[in-house]
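This is the structure I have questions about; it appears just below.
Apart from one protein chain that is not included, each protein chain of the complex appears where it belongs.
Coming up: chain A.
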Amino acid sequence: MRLSSTRKARAIVVALAAGSLVLTACGGNNGGGDGKDNSNTQDDAAAQSKPVEFGDAEASKGPAEPIKGAKKGGTIRVYQESDFTHLDPGQIYVSDAGQLSSLIHRGLTTYKQDDEGGLTVVGDLATDSGTTEDDGKSWKFTLKDGVKDSDGDEITSKDLRHTIERRYAKFQTEGPTFIQEWLSGSGTTYRKALPDGPYEGKHLPDSVLETPDDKTIIFKFKTARPDLPQALTMPGYAVVPEAKDTKEKYTNGPVALGPYKIKEFKRGKGMQLEKNEHWDADTDPMRHQFVDGWNITYNHSRADQTKRIMSDRGEAKDSIQLSGSVDTPQVKKVVEDPEISKRTIQGYQPYVWQLNMNMDRIKDKRVRDAITHALPQKAILRPDGGAYGGEPAGGLLAPTLPGYDKSFDPYDKLKKPNGDLEKAKELLKEAGKEGMTLVYGHAAEPHRTEQAVIVEKALEKAGFKVEKKDIPGSAWYETVGKVDNKLDIYMTGWGQDWPSATTVVPVLYHGGNIADGKSNYSHIDDKKVNEQIDKALEITDPEEAQKEWVKIHEYIVEEINPAAPMYYTKQLQVYGSNVGGARYGQVKSYIDLTRLYLKS
């Protein structure tokens, strides 16, 4: 998923932010309150880089594991910066709506997080995480008994079919497209299979999607799709019952399948959630329904959210940040005050920032290596939150991906986070490119501009000339996403859609993804890499695939170096003293909403 060019605007520049499924973090509070840097380290992350497990019927049963000391009742207060653009699951790809969806929507599968941070894919509406008898070419899911929507109507396989088929309709443009593409063709060709979605009475043939009875749905692919159970956990594939679908209008008034339903929704102002009486805890393996409701209001800047919750007065005692983070200027106070730091959750996000080096323009690897060596990651990170905002990166895979290797550091970025100017100068001299001009594109936003000055100075010290071009934030990805962007270097962020390198490596580093609007920003087009990626995509055994992705990643970074690793991002949120059950949700990379309660 693509990351907004600004952390602050992440919630605003919605479609670009696209922060949804992520494997992150360590559970609970890591803040020490002793004034030291207690931002979590890669040792914590290592625990999270375990491969995802797949749960059976037993693991998929409800109710969710009890939480010691949890009480019922009360209303959780939520301070949120911006409105949720979409509530229609099919239009949800971004982190804020994705976070809310864990309370109101449910899909066929979901992730269950254990106390150690391990993740298991389990059946949510389905009885298990899916069964396949042909190594992932077809997948069968069976609905649990007694699953109802908030109107009390039972969900059937027809609704599951409808959920997938409506994603083909033209008005559905913002959600994920993985499953549609796997079923009916890549790019936008899948839309031709069902141009009007299911709305004109047409359906996908049984050879693609079959619903033999009221309880069963079978997905049939041309090639093995071992990641289907994980793709189905995305909020974008949550169920929309056929009879309740109001097409374009659905985004402003969906029915709920989760433990809460929308009581009141005022665009731009706020949202009230109340208990969904038709939600049955016995069918739900990971959600609780402790509080009576949620009172969400918008227009609270990160500074306002942080200060209100820090003050811990009145309703702020019962409050949380939903998809906002602690305001950067307040981070120090939050982590150093023992009373406040015990009310925080933190962890790694799935995003890796990289400095793309346009390979159409910088063809000499020694020059790319010189740039990589010259960058002072630690200083560059400072405007983006410092140690609590992220951590210098050694490679291009996030610590949250299975297979992440914390010792992988071919350019000594972890050993020398302030850069290695001597090495850079040496390489540049060797390449005979001293004094080379680099056109550096950066978003015209305060912290990106601040970073640009640091990058510029370092590169100039290494012997480059730097020509900075500031690009408006709203046009950032449009500009750098053009193949002929006329830029040499530019920073972009990316995170996985689910804990697998399949949602990172092919998208960013396969030569087939060089096109306007696509995400191979560095324009790497290496025959060996392309072949290896194509081969890895066909591996059905997750562990074997993971090993292959690690090899490809190492080859890309060491042998080609299309993008300098910059930093991994981290999350820090604060909550009120009366909120119980708080832990870092590894899947969403925010506070886990499914288990919160009020202490009194």
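Here, a residue touches a chain if its C-beta (ideal position, glycine included) is under 8 Å from a C-beta of that chain, and two chains touch if they have at least 3 such contacts; residues count from 1.
Going forward, contacts and distances are computed from a predicted model.
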Checklist entry - Which one, "Biopolymer transport protein ExbD", "Sulfatase-modifying factor enzyme-like domain-containing protein", "ABC transporter permease" or "Bifunctional protein PyrR", is the UniProt name for the chain you do not see? => result "ABC transporter permease"
Checklist outcome for this item: Out of A:Lys72, A:Lys222 or A:Arg267, only one touches the absent chain, namely A:Arg267
Checklist outcome for this item: Sole touch to the unshown chain from A:Lys249, A:Lys263 or A:Lys363: residue A:Lys249
Checklist outcome for this item: Among A:Asp96, A:Asp149 or A:Glu174, contact with the omitted chain is made only by A:Glu174
Next on the checklist: For chain A, which positions touch the chain that isn't shown here?
Outcome noted: 1-2, 9, 12-16, 18, 82-83, 85-86, 93, 170-171, 173-177, 187-188, 191, 247-249, 251-252, 266-269, 297-301, 303-304, 307-308, 310-311, 313-314, 471-472, 474-475, 477-479, 481, 497, 507, 513, 515-519
